[in-house]
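In this view, the complex is presented without one of its protein chains, the others remaining in place.
And now, chain A:
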Amino acid sequence: MLEHVELFFKSIFIDNMVFATFLGMCSYLAVSKKVSTAVGLGAAVIFVLAVTVPMNWLLDQYILRDGALAWLGPEYAEYDLSFLSFILFIATIATMVQLVEIIVEKFSPSLYNSLGIFLPLIAVNCAILGGSLFMQSRDIETLGLALNYGISSGIGWFLAILAIAAIREKIRYSNVPAPLRGLGITFIITGLMAIGFMSFGGMLTGGDEAEPTSEVKTAQTEPASEVEEITKENTASIEAVQVSEITQQ
């Protein structure tokens, strides 16, 4: 249970799709001029992520991974089809998006009209494929966790686009330098919001990201190592950048 809560908050705030990994930026920038359309697209993203991530988890677990085909019989146990994951994931996603498009057109024509061209573009929204690829690379363990991951990272994306759409509606009345108007200022605001979201990094670790001394480590071996692991995962994306810096130094 605790791991569900942890993953939920982690995917919304710490590993936020937009602010930590820049996924789904194209539609994030293009559809964030009005709050109402932003809400529609955000909801569609949550829904599509909630469906595609668990489906791709099943695909990954029973078809793609090294040795995943063992259930077919021992002679298949050696196959490693993981190089096919891009093409299978994207095929699942494209099919699901087509389905969502048909459903939305049937039940909510007004939403369909306001989303216009962007509904088919969900298929090529990096957030959707990114969700599945991160699910694969972070070794999410159970189907339940995969569903949780899909929904919560969708909510994170929804929050991000809602926030930027609200800010952009307000900023229309401000006197922005002419060359920065529109796209430029949106980029810079997103950058500042991303810096703000980095402060959530301390949320699950209790804020003690400073190196624990050896005494503390020996005093409480298990919790300390756990905390350390969480910290590592949280900062994984930042770390990838920093590791290279450290090796250079």
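Basically, a residue touches a chain if its C-beta (ideal position, glycine included) is under 8 Å from a C-beta of that chain, and two chains touch if they have at least 3 such contacts; residues count from 1.
In the analysis below, contacts and distances are computed from a predicted model.
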item: Omitted chain, identified by the protein name its UniProt record gives, among "Na(+)-translocating NADH-quinone reductase subunit D", "Acyl-CoA dehydrogenase family protein", "Acetyl-coenzyme A carboxylase carboxyl transferase subunit beta" or "Pyridoxal 5'-phosphate synthase subunit PdxS"; value: "Na(+)-translocating NADH-quinone reductase subunit D"
item: Option from A:5, A:183 or A:203 whose C-beta touches the chain left out; value: A:183
item: Of A:39, A:94 or A:143, the residue in touch with the unshown chain; value: A:94
item: Contact footprint on chain A, counting only the chain that is left out; value: 19-27, 29-30, 83-87, 90-91, 94-95, 98, 120-121, 123-130, 133-134, 137, 172, 177-188, 190-192, 194-195, 198, 237-238, 240-242, 244-245, 248-249
